[in-house]
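Excluded from the complex is one protein chain; the other protein chains are retained at their positions.
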């Protein structure tokens, strides 16, 4: 698969490999972890990895985690022969808890990059919408856009509080901010920033969004209303990440679709709703 | 139950309680951990506790440990209203591994003291025989003997190497040492120290022993040969420690006996053999 | 208060048969144990007509989320149980449910008859499902066998009879319905799931008896599924068990359709688990528990 810019969808190395943590930074309730990946190709924005720790994977709530966890990369940098992959996490359960506990030099097992990634359409003015931890692939996409000549994205970020928003600042994202508690930026939901821009219809837009299901659904329906195409980076519970288990399906107009291989980025117009059962937390 | 000296067998508080680690010292391959027990009575030598960590109990080999682990206390000291309990451990699997990883202030859940303990017979000259990690209850018993007037024990300690033997030195045990590799003391098994003394038959002896099954069996048969009574602190796999599961039985002349409530100290003359299936490692 | 088989219970948490020896616990823990008795009713370890030594050790194998046991129903036999233990059980601060098992129907009939006059006994659990004795779990996994057995036993007891079923069936609902139709007053499930383990590096099974029964959190989803399925079929109350570690697990079994919840393996990790789980449940459910 290649996107509109001709970027080939990178193929993952077969199997999983060890990747050591090189940095760990807290951003309010979020944690960014950088790992060194000496075995994989450069991923495209929206792709994700399946991660687990080498030590002590298990033994948390009800003995979990057992399966690896899906995480979008937020930033990728070349380092020598390998890559530095940056992940942004929220501790919402035993798996993310264990991963956010890692320290520099601790090791993970990673597989990937998996999934399709965003199909960047450089002919249209990109609008990037991030909600909460959904910031991760939006950072990666903005990085890709910045590498292009003459294209700049409008970026809207929605966060619960100012504290959460510190993650967006960390990545140096030029964005407009909405916080739910009004502690920074506009008070309210990020879609309240998006709606007026789309109503104005000043340009040919494509919306790229990642965030919690209710936000994605709001984005989808606003875009549908304005007949603007949108690409939604979605979530669902995943066991494998490479199409083996059929566990991650979401309902689309084409029936149940495996989000790990046919997503995680789906066109908004393929969906009746982005409110997927069992996704989000 | 009360022993020959009139010491009542202490009753455990009902349930389990939190006990924090106050000290951790390595002795070669062994680790001694001291915990503060503010809820339990003073135990008698040979009694044991069921222990598990508050955090991260599980997630090791095959997701274990799950059940608590049985550990004899090695030393008890009064501290204010409570007790300092000293345990001596060898890391032989996921449970002991997790416990020996604990640091000062980490917390355990403990239940006990359980089991019968040694029945100290002060009328006879006590001979204490410890093999390896079986040192723990022998230290406790020697401490009890030292509190008595006019009784002193002869103590034989067998260890794999000089390194292991450092644990005996740590507890200030006045003992004769045998090491399997001859790196300290006499080269050989501890029973080679015991046998000549019993053959000499200079006094009325009782032998108290704890160690690996083959050692206990050697002690039992030497004592049987010389018609000297012996009390063996034994091991078997335990799930509960308080008589609930019937899992810890060992065969005796009275049939299968629950080692946790009718032991762990058994009279040698109740046994055909101290080589118990599934015990030891 | 919860009504179950004609008994009034202060909360829905009891013990699983064979996972708590109240007489041993009284000796180990003393008065505190009687004061804080952990269960609203006490279920004895399964008794057989003749004494049994149980299976050869080792009898335990630990799993990441549970254990396998091959205890094999050691017990002193019914006669000594009645003479020595019943009077002691009668002094416990909770109604007594006696668990029994027989190798032939006649044995169970005899046992029921001998127990029938004893007022110390609030109800009898029929263990149709022990994996650790030969033929143990056949009755409790087969609708035909379980109906035939209940039909034969029912006339011989005026006690409330609880049929404890085996999880080794694809249709626990049919087995339960068969027991109900033949006169069972309640259903209890699940017993341990048959399983086996090899010692690391060994080609011999670890357990002295070769195989055993799995219990603990590992079997919780099986228990939940079977309780839900049985609850959708029978009208008599259900004692749900399997891997209950806390109030949340107990609440899930109650939501699945259980009237009472039994705690088994968790007792080994926490002798006072019964009390703890009952109070966690109360916290989760508040007064609703009482009306379940």
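For reference, chains read A, B and C in written order, and residue numbers begin at 1 within each chain.
Definition applied: a contact is a pair of C-beta atoms (placed from the backbone, for glycine too) under 8 Å apart; a residue touches a chain by one contact, two chains touch by 3 or more.
For clarity, every value in this text was computed on a predicted model and none was experimentally measured.
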{"item": "Chain not shown, its touching partners among those shown", "value": "A, B, C"}
{"item": "Contact residue for the chain not shown (choose from C:16, C:72 or C:217)", "value": "C:217"}
{"item": "Contacts of chain C with the absent chain, listed as residue ranges", "value": "61, 63-65, 68, 137-138, 141-142, 166, 168-171, 193-198, 200-201, 203, 205, 211, 214, 217-218, 221-222, 224-226, 228, 248, 252, 255-256"}
{"item": "On chain B, residues whose C-beta touches the chain left out of the figure", "value": "58, 62-63"}
{"item": "Contact footprint on chain A, counting only the chain that is left out", "value": "11-16, 52, 58-59, 62-68, 109, 111, 114, 236-240, 242-251, 255-256, 258, 261, 276-278"}
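In the analysis below, only the chains that are shown with their structure count from here on.
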{"item": "Chain centroid nearest the full-protein CA centroid", "value": "C"}
{"item": "Averaged-CA centre spacing for the pair chain C and chain B, given as whole angstrom", "value": "34"}
{"item": "Gap in Å, rounded to a whole number, between the CA centres of chain C and chain A", "value": "49"}
{"item": "Chain centre separation (chain A, chain B; CA means) in Å", "value": "55"}
{"item": "Residues within chain C bordering two or more other chains", "value": "64-65"}
{"item": "Interface hub residues of chain A, defined as touching at least two other chains", "value": "58, 63"}
